[in-house]
Every structure is written in C-alpha cells, then in structure tokens.
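Note that this complex is displayed minus one protein chain, with the remaining chains in position.
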C-alpha cells in the first residue's frame, strides 16, 4: 500500500547507509570525540558561514527540545510557544518534567507565532507571582507545514533581542523548508536570528539524529553535562557524526528536502484541482486537506494517510506527508485513483 | 486610609491571638505531633461528619497546591484548571516546577470549570505523545469570587469519578463561600464530591495556615514525606493546630466568613446602585467593578483597592476585597464618597 | 516532665509574643512589602555592617535550604555536604527533588567539613559524565553541636573562592553559636566568608522564621521568583519581619542564644563530672552523651531527651537540647536526679 503517513517510515537515504556499512569496523573514540563528528561539525559551521557556533548531535527531537530549553532556563523561567507547538502538545509534558512552564498562545490555522501574540504573554506579569518568560520556541516549517518568511522571523528575532528573550527554532523538518519554492531563509541566515536551533535529520533522510546549533554564548556553557544528564550522549557518537557529514557534504540535505517538498506540491496541485480544499496553505512536505468522509474512507483502502481532525459532520481534515523516499509514481497513482472516485 | 486591598492585610481574629499568647510557654512535641493539632483534626473531622479523612496543616496555599498535586500524580500526568486558576497564573510555575503540566482551559468571566470544558482537554489525546490528564483543580470561591452550586460541583465530581480523574478543590477563601447568602454547599458536603480539598486559614481569619483534607485513600499514603520534602513541615506544628482548633471550635470560621461576604454585599449593592457595573457576579468577599478611569483615580486618593485589568480605553476593572476585619463604617464611608463623586 | 528534647518545643520569647499581639490589627501590605520587614532588613544589614546584602525572610529551614540551593545551581550542578549534613539526611530528599545531587562526604564525630574532604569530591571528575560540584553546604553550629573556628571557616572560604564554588552556611542555630563561650566568629564576619547564609529564628526564640542573607550578587537575581515558586512567600510577610525586627533590635538574638548555650554547658559540666562521656565535644545547646542503657531508662521516667544512636550493646548516645526557655532549675533538678542514680 502506498503510504503518505509520515517522513520517518523508511530507513535512510542510500548514501548514508552505504557510508555506515563501509566504516563499520573502524575503531574510534566514543561520545562524539571522533573524526566523523569533528568533520560534520566543521562542514555545518562552513555551511552556516559561522565558525563560532557550537554544534552537538542528538538522537531525537524531543531530546533536543528538552535539553535546550532546560539548559537555557533558570528554574522559574518559562518558554513561550503556540498551542499547536510540538512542545505544547506532542511531547508528553517533557518540558514541564524538567520544571518549566510552556506558555501556550493561541495561533491561527497557520500555526505561526507573531510578536503580537508573544506580547500577550506579558499582559498580566505580576512578578514574582507569575513565571518569568525567558524563551520563545518556534518551528520552521511549523507543525502544519507553513513557513516563516525572513521578514517574519526577523521581526520576532528583533523583539526577542530587545526584550531579553532567547529565541529557539525547532527545525525538525528544516530540509523541507530549505527545499520549498516559497522559502526565503537560507541555512546561513538562521544564526543571525536565533540563539539556538535544530537541524533535523530523522525526518530529512538520516536514520536518526538532530544537530543542535548554539549561537548565544550563554547557552553554550556546560551543555555537555545537560546532554549526558538527560540520557542523550550517544556512546557511539560517530553514528551521528557520519550521518551529518554525509548529509551536508554534497548538499544532500537540501536536495532531498527539495524532493520531498516538490512531491508534496504535486499532491497539493493535483488534489486542489479536483476541487478539494486545503486546511492550511503549506509549501512543505506536510499537506492538510479537507476530505468528505465518504471519499476519505474509499481512499483509505488503497493509501495510507493520517486523520488530523474533524472539520464538521461530513468532512475530515487529513494529513499527507511526503519524504525523500516518496516516488513520483506514488503521487500519480494517488491522483489517478482520486479522479476515478470523484 | 481605608483599605479594600485584600483579606490578608491584618494579623488574625482576636480569639486566635489570645489563644496563641496564653499557650505560648507550653512545651509540646514538634512537627504536628501535639495535642492542639490532634484536637483540631478531630474537630474538623466532626464538622465534616467523616472520621476517615486525613487532615494535615500547612502554612500556605501555594504549598498546599504543589504538595497535593505533585503527591497525587505520576511523572507524566497533568492537572486540568481554568486559565484563570491560581495554579495557572499566580504561583510562578510552582506546579510545573514539580514536573507536571497544568492544562489550562479557557473559561468565561465567571472563572468556573465545567464538564464541557474538561472534555476539551481530551480532544487530541494521542497517548503516549500527549500528557495524561489525571486531576482536575477548581477553587471555591473561584479566583473571581463566584461560587459553584452544589449541582455544578456534583456534575464535575461525577464526571471525574467516571473518568478516573482526581478532583481537588482549593478552598483558600472557603469561609466566605460558606458564609455567602448564595451558597448551597455545606462543609460536610465536600468530602462526598472531591478527593482532596483545602480549608483556607490565611485569608479567613487565621494568622496563617491551610488545612488539607484527604478523602481518597490513594492520596493519603506517605503524604508526610511529600510535606517534609517540599519544606512544609512546620517545626512548631502546634501553631497551626491551635489556630484551626480555635477557628472550628465555635463556628468562628463560618461566622467571620459570613461577615466578610456580607460586607462585600453591602459594597456591591451600594456601588451598583450608583449605576456602576459588575465584571463578575460575585457573592463572596471579592467584588469586581468596572470603573471609569476618572472616578477610579479620585477614589484611589482615599481608599485602597486593586487594579485588576483594563476594560477599555476609558474604563478599568478594579477589585475590592473585604475580610473579617472590615468594618461596616468602612463601607459607609466609601459609599458616601462615591456618591459625592458621582 | 522536664524536657531537653529540642529547642522548638515552646512558642516564642515573650518580647515577640507581646509585639505580635500589640500590632495585630494593623493593616499592611502583603508578601513582605511592609514596614516591619523593611525595618528588620535594615537592622540585620546594620548588624552585619554590610548594606549590600539582600535579606529575605522564610518560614522554615528546609525551605531556606532547598530554595537557596536550587536557585543557585544549574541543572547539572551538585552541592557538597557531609554525610551528617541536614540536607543529606533530614530533609526527605528535598534537594534532590529540585533536581540536584547532594555529594555526601564522610566526616568524623565532629560533623565538620574540611578542605581535605571537599577535595575528595573532585577525585574522579570525568566531565561531562560526572556531576559538576558547584556549592559547599556547611552548618554552624553543626548538626552535632560543634563549632567552626574562624580559621576553619576562612580556610574553606578561600578554597571555595579559588575554585569557583559557592559557600552556603546553614545557621539554623546560629544564636547558640554566637552565644557560645568558644565562638570566635561574629555575625558581621559571615558575609566575608560565605556567599549566602541563614540566620535561624525557629530554634532561636522566634515562633518561626529564617532570615536568608545573600551576599554574592549572582545568587540575588530573581530569588523572589524561587521563593514564590517553592511555596515559601508568606502572605502576611510582616509576621516574619516583626519577629526578626524584635530579635535584632536589642540583641535579644545573642542574649537568648547565650542563655541556651550556657544552660547546655551546665549540663555538660554536671554530667561529665558524674563520669559519663561525651560523644562530640559540643559548645552549643546540643549535647551528646554516652549513657549506660540502665541509667538511660531510669532517667527517661522523669526527663525527656532523645535517643541518638546505639553506641554498643550496653551504651546509647543520647541528645540533650537546651533553649531560650530552659530554666536553671531544670538543669539542677536533672543533675540531682543523676547523682542519686549513680
């Protein structure tokens, strides 16, 4: 059955698997003190055109979020996110488990945070009775596949700098942002705007792994301790190093991200042409459509996609996700079937 | 200057001060293992017509909330409250600091939680990715002075029991609920509906202190450890015991609560007669009025009351609080001045 | 029955009770924003001959310890103490509950920490696999009633400063240190040696309360948030303020501390004259004796004192505690009975 379920259903891009296999018997230092990790860090710094950032490799996204946030905040400080944010809803209270409140702000269908929203978090500040907001968390692409424009990111960044807030960007699907036709933020731009960000590997063609980039010096100190303490220091750290080395050596990261976003666009164009509606105007590899329930049930027999939310009595929001592994023929076959059914 | 700022501006009711002074030189056991505490517990159990509850005395309300909640929940469990709840906004992230998410639900101007609202907390349950909601937190009176009816409390209670949720009621101002003309929930009713609740002392005539009542056996086990661990085991525990003994010996608790609520009602009747509007329909000792800014400024010169929120360009919501210490003459003087100004 | 059980068995010194009663009906601001607290802070700063310290009043000792330690440390940092330290053994894991390891070092019968012991905590430092030791916790008097000399404190202080460690001193019974004949550290000396310390009230004649003194600027920032978050911000903060104002206005603190230490010395001299042995050479109000079990059982019929530990088959270590409330006649009566029995 052809699957549009998610972007972590397959293993990894062939280039990584080959590299992994061919270097398997090498004997290296543990805990990221190896040459692969060293090279990967250097390549990423080069791509970012910034050799002052610190780079760490972690296994997963929730790990990256909880480590960065708990490492950055004092006990009484909180992090601001939208109510759709991954840390707000999909991490089983991971941030709160480290002692910090996630201040959740309502956002529209586009899932984006704005300066106007952030300001709301300060309306009833009655220190010391209220938490101290100290960090802003955003994702790009957002949880609903939308993209921040450079202007939007810049505006948030300026507000944060002015108000002493750290800005942390979760880039679990950053490859698909970089590869989107609508994107105007380059990889090298991020360090200018944020204090820390993540370059996602797991959903972008790696077997697993996220690269955590620390720009603000205040966040760099002793983060190795936080990584170890949260159980995130991989013994065979080279496994992470070699994957990121490979991803960034020959622009594979952007190449595969572009592929995923393009496949999603084909889906979007094809589906909307059939008269079906979008729930959010995504330009990356997650697409949200409003399907009549009847149609949805018929399609589910041949294709895998995800229930997202109930739109109304007769209609459902469904999520389609493409990836580095999605084939053009998967899209064609789906659209053919869709046309047949309509 | 006459003050309607809050209900913890004076020391304590004279009966307690006298008792405190007259027993000062007695030598007793520490940590609540004394006769005063023993007697106070027995009196409260008698008032509750329930000798199976466990009673503990704590110094403050935030303490009571954070101990009860963290003691009741497993690490991945959360507590549901309204966005106006004391634990949501006024405890500097105390609950999250113990590792637990406060799931904040929007409530109307009346600040009450309902079954319909609670159900919303379960809409996107994607276990194990989402937190596990396990407790419901309500206050009576609420943070805006409103009261739950017996029917409303019963409905929430039934829903919680059916769905395996603990129901915890914060009664920081319970005396004023019990003393309100609109109240239909008696002290002895609470153990039937909730798993744990607090009988507030600090705001109800004691120097300080909250009585924590545990009804559900699951919450009783080892709570002494949680109390000690959170720094809430008072060495001279008898200070708490003797205050609660006095408050409940001769119905002083309800008597003074009634006084406070009555004073508030005089204010409310007088102020609304002048054509000013209520923000919330409170029947207890906190009253919220919408004042034109000009009027507010003039009144502030002679009386103390609190800014609550901005209503619009020309109007402000202000909070008036009465207490066991409020004199009838304070109200008359305020109303006289108000009439003069209007 | 005459009691040598502890120093928190009675209420408070009469001067405080009188002050409390006579000011009961005053209307003041809450949360420590009142004139009593203001005055108390100023008097303490004057006594310390240091107007740059920050002073906060808390209800209890475990509270003071857990707030100071958790406020000072980053998540991966630990506090060093002796295995006899109050935070090591008598706070139900309060420090660990805030996320921090207590590195417990073995100490001799005198319960004192030394530079030689502290250095042991660094022997196997394998950062980031090991915790980062960042704070040293000592008590004066120690948990077994012994005193640090100025020289000893100075040595620890120098080591800490040199090695970037915070030094925090728990003075739960500081009055008795200040009042001991062997003491050579004056109140005003402490800010020179430590980053933070506590002046105990609960065990030194107050109803309750500890004054937390912050010297190091790094520890001052936002501590109000930590106090509120841990449930330690007393609504009627003036209760703490007025007690400390009274204690330090006329040297009552030292006067009563001296009384307690003198009473203890009378006991010590009397008991050792009878040929009984000391377990630790205390010069403050806690005395530890080795009693033959037979003798102990006989004495327990007429006097209250505490089992401390089993010395051997036939002998037990017992603790005697004196206080501001101990009368000279209590000592005489005890010694008379002891002589009778021997």
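When the chains are written out, they are named A, B and C in that same order, and each has its own residue count from 1.
As a working rule, contacts are C-beta pairs under 8 Å (C-beta built on N, C-alpha and C of every residue); 3 or more make two chains touch, one makes a residue touch a chain.
What you see is a predicted model; the values in this text were computed from it and never measured.
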{"item": "Contacting the left-out chain in the complete assembly, out of A:137, A:166 or A:208", "value": "A:208"}
{"item": "Listed residues C:92, C:139, C:157 or C:261, member touching the removed chain", "value": "C:92"}
{"item": "Touching the absent chain when the full complex is considered, from A:40, A:239 or A:252", "value": "A:239"}
{"item": "Chain not shown, touching residues in subunit B", "value": "70-71, 74-76, 98-99, 127-129, 131-132, 222, 224-229, 233"}
{"item": "Absent-chain interface as seen on subunit A, which is shown", "value": "3, 5-6, 8-12, 14, 17, 20-21, 23-30, 59-67, 91-94, 97-98, 202-203, 207-208, 225, 228-236, 239, 325"}
{"item": "Footprint left on subunit C by the chain that the document does not show", "value": "75-76, 78, 89-93, 96-102, 104, 124, 126, 128-132, 309"}
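Here, only the chains that are shown with their structure count from here on.
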{"item": "Chain pair, most C-beta pairs within the contact cut-off", "value": "B-C"}
{"item": "Distance from the mean Cα position of subunit C to that of subunit B, given in whole angstrom", "value": "34"}
{"item": "Interchain centroid distance [CA atoms averaged], subunit A/subunit B, Å", "value": "42"}
{"item": "Sites on subunit B at which at least two other chains make contact", "value": "91-93, 97-98"}
